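Apart from one protein chain that is not included, each protein chain of the complex appears where it belongs.
Read from first to last, the chains carry the letters A and B; within each, the first residue is number 1.
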Amino acid sequence: MSDAAITPSGHDRAGPSFWEGLKTNRNFLGFWFMLPAAAFLVLFLVYPLGLGVWLSFTDSKIGNPGDFIGLENYEWIIGDAKFQLAVFNTLFYTFVASVVKFAVGLYLAILLNNHLPFKAMIRAVVLIPFIVPTVLSAIAFWWIFDPQFSVISWALRKWGWISGNIDFLGDPWNARISVIFANVWRGVPFIAITLLAGLQTVSPSLYEAATLDGASKWQMFRYVTYPILTPIIAVVMTFSVLFTFTDFQLIKVLTNGGPAGTTELMATMSYNTAILGGRIGEGAAISTAMIPFLLGAIMISWFGLQKRKWQQGSDND
Amino acid sequence: MHTDRRGFLKGSAAFGAGALLAGSGLTDFARAWAQASPFKPEKGAKLTVLRWKRFVQSEEDAFMKLVEAFTKATGVAVNVINEGLDDVQPKASVAANTNQGPDIFWGLYSLPHLFPAKCMDVTDVATHLSKKYGEWFDSAKTYGMSKGKWIAIPIAYNANVINYRQSMIEAAGFKSIPQDLKGFMELMKGLKAKGTPGGFALGRASGDGNAWVHWALWAHGANLVDKNDKVIINSPETVKALEYVKELSSHFAPGTASWNDAFNNKAFLASEISLTNNGVSIYAAAKAGAAKGDAKMKEIMDDMNHSNWPVGTVGKPTEFHICYPMLGMKYTKFPNAVKAFLDFTMTAENYNPWLEGAVAYLSHPLPAFDANNVWKSDAKLTLCKDAGRRTLTAGHLGSVGEKAASALADFLILDMFASVATGRSTPQEAIAVAERQAKRIYR
Partner (left out) sequence: MSDAKPVQADDSEGMSYLDTVKTRVVTVYIPLLLILFVLLFPFYWMVITAIKPKEHLLDLDTHNPLYTLAPTFEHIKALLFESEYPRWLWNTMFISVTATILALIASVFAAYAIVRIRFRGAQITGGLIFLAYLVPPSILFIPLSTVIFNYGLFDTPFALILTYPTILIPFSTWLLMGYFKTIPYELEECALIDGASRWQILTKIILPLAVPGLISAGIFCLTLCWNEFIYALTFINSQEKKTVPVAIVTAFTDGDQYKWGSLMAGALVGSLPLVVLYSFFVEYYVSAMTGAVKE
């Protein structure tokens, strides 16, 4: 950068050699830069993904490739009350968990953005729920949501607020709320920390200017903070939605879809059908049926991002 | 001492070391067995056995001893892998689909029937064993055979029985567990009235949950399918069974709709419930606690007992115990070693100590083992002896194949009962959902 004396000739397309030209050819370079990521995805994803979609059109069973049966699997699952329930549960679970995660995550990020004692420690501590392996935190939640030994029921009983134990996982709506709570618990930290990082990019001079203009706190958030955060929100929330939608471990351990399928998600249902029930084709159809929903989520964020290019570099302030 | 869950034993060195271990009866026998056995392992054979993770430590110790003896006698190194009960099936499914993996799987229920074409034909082993130890129990035949061939050896059963507190049922006015449906309802009602309710799992508990709802279904003469695999779940009997369970569950301890296989264990051990269904592992846990000097556990151990299930309107036991079949995979490079291992396992000199080690957690599939010491050692455990005789099989009247396995995995029956018991749907609605699903599985 300091050698400004060197004349700019090497990057010219009409350069001395073919190789020089190739080295600066965007498509050629792009190909090589994309190669590692593409290799991983093609070798370990595209092929199995294609196979998965193919399986959904067959009556494949475990150990038996099966025959092509067209849309039969789909016709069946669409009319299946349990599948419909699973779709509802999945949408409900994803929507509520994502909204709550976002709201709490943003709020927490704003709180953490304050001048606090032990700041570093608090920020690290916040990440703890995200770090503990899900299977094991789910087992801890067993105890917390236990019909007999729940510490929450115990405390509320001690205070005299309730007389009997709360049936956290046995009542359909309680169960849905409980698993959403566990999911939110796990998901909030990462969202909060990432949004916090985004918040810190907001220059205080903007707030000063806004204060001088007499903006209220809410207006400051709405017209200063929020627009700057939008791109990072879009990315984080897209992934949050995708991961919530395909959540598996937490439900598998906490309720296994019970009671009577009221917490069954499409992911757990496809696993149970394909792996435990042996009906691979049908299970593949259930998971393939998730694709349109996921695609929808991706599209929304994709076009959201297009509209507002990520942080615009720093060329407009 | 091996506290390890895994034993990889070098077979080649074993012959040299054998002399030092001559005192071990099992080893002596093993060598004699290897001479006489019709199944001669391939040279240089190595086996990998994937089994479910033990429930009782002493069972695993006995099993590993047996494996060790097998290695010493035949020179076949055996690598034992333990997986959680619910993880055996995914592993076996992957192996069957890819034609690679462990040589032997030891799983539960109708595992081999999920992929019968991938299982080794072990008819010769089964015949060899029944010649020595008597006819296989009927349920064992059902679980072990597919299309006239044996595709697995049903090694053992896990009895699922009623666990109860004697003092509490006495307080409710009963001496023992009534062996009829009406009396049983009265008992549950009485227990609830006394503030010591019982409870059965209505959550998706593949073991305990499935065991008791199938009992309830069959006890009322209802069935998922008939003997031609035609779906007959939509019947007045099913309605009766559902109504019975709905009433029964109103006397349960709260929260049973969320119970999985582990929840009733801890509730029982905490004296929160007076009665539940389980294997004999609660008793084993109480015993272990008592041995450590825990007074509460001692109290539970002394007070608790086991009972068979009441017999319903059909007039014969309709219990549903877990069967543990062991199967060899067709892709194995050492089919004879697999057969030798299966035969060796079931040979009385090996099987008996093992059965004892399992302290009634496992029950045998062959009549000769009725004489095992474990059935005389503790009166509270004797009833498990007949698990193999009393149990019905997955699918009951119908075939035990992949369809029955599918219905179990989908919690078809369990969900039907749970949705009625929790008041989510009427019996008719629940039956309609189950019927549609069953017709799909049994199409």
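Everything that follows uses one rule, which is that a contact is a pair of C-beta atoms (placed from the backbone, for glycine too) under 8 Å apart; a residue touches a chain by one contact, two chains touch by 3 or more.
As the structure is a computational prediction, the values presented were derived from the model and not from experiment.
J.: May I ask which residue of A:Val99, A:Met121 or A:Ile177 touches the chain that does not appear here?
T.: Touches the omitted chain: A:Met121.
J.: With the missing chain put back, one of A:Trp76, A:Phe92 or A:Phe130 would touch it. Which one?
T.: Of all options in A:Trp76, A:Phe92 or A:Phe130, contact with the hidden chain holds for A:Phe130.
J.: For a quick check of understanding: of B:Ala30, B:Leu66, B:Leu85 or B:Leu224, which residue touches the chain that isn't displayed?
T.: In the full complex, the listed residue that touches the missing chain is B:Leu85.
J.: Specify the residue from the set B:Gly207, B:Pro310 or B:Pro427 that touches the hidden chain.
T.: B:Gly207
J.: Which chain B residues touch the hidden chain?
T.: So the residues of chain B touching the missing chain come out as 3, 5-6, 48, 50, 52-57, 81-85, 87, 90-91, 93-94, 97-98, 100-102, 207-208, 261-262, 265-266, 269-270, 278-279, 281, 285, 289, 294, 296-297.
J.: List every residue of chain A that touches the chain not included in the displayed model.
T.: Per the touch rule, chain A residues meeting the hidden chain are 1, 3-4, 6, 8, 10-11, 23, 26-27, 29-31, 33-41, 43-45, 47-49, 51-53, 55, 104, 107-108, 111-116, 119-137, 139-141, 143-144, 149, 151, 154, 185, 188-190, 193-194, 196-205, 207-208, 211, 217, 220, 231-232, 235, 238-239, 242-243, 246, 248-249, 267-268, 270-271, 274-275, 280, 283-284, 286-288, 290-291, 294-295, 298, 302, 309-317.
Convention: only the chains that are shown with their structure count from here on.
J.: In the complex formed with chain A, which residues of chain B make contact?
T.: Residues 89-90, 93, 96-97, 114-115, 117-118, 202-204, 253-260, 262-263, 266-267, 270, 272-273, 402, 405-406, 409-411, 415, 418-419, 422, 424, 433, 436-437, 440-441.
J.: Note which residues of chain A are touching chain B in the complex, please.
T.: 61-64, 76, 79-82, 142, 145-149, 164-165, 167-172, 175, 255-262, 272-273, 275-280
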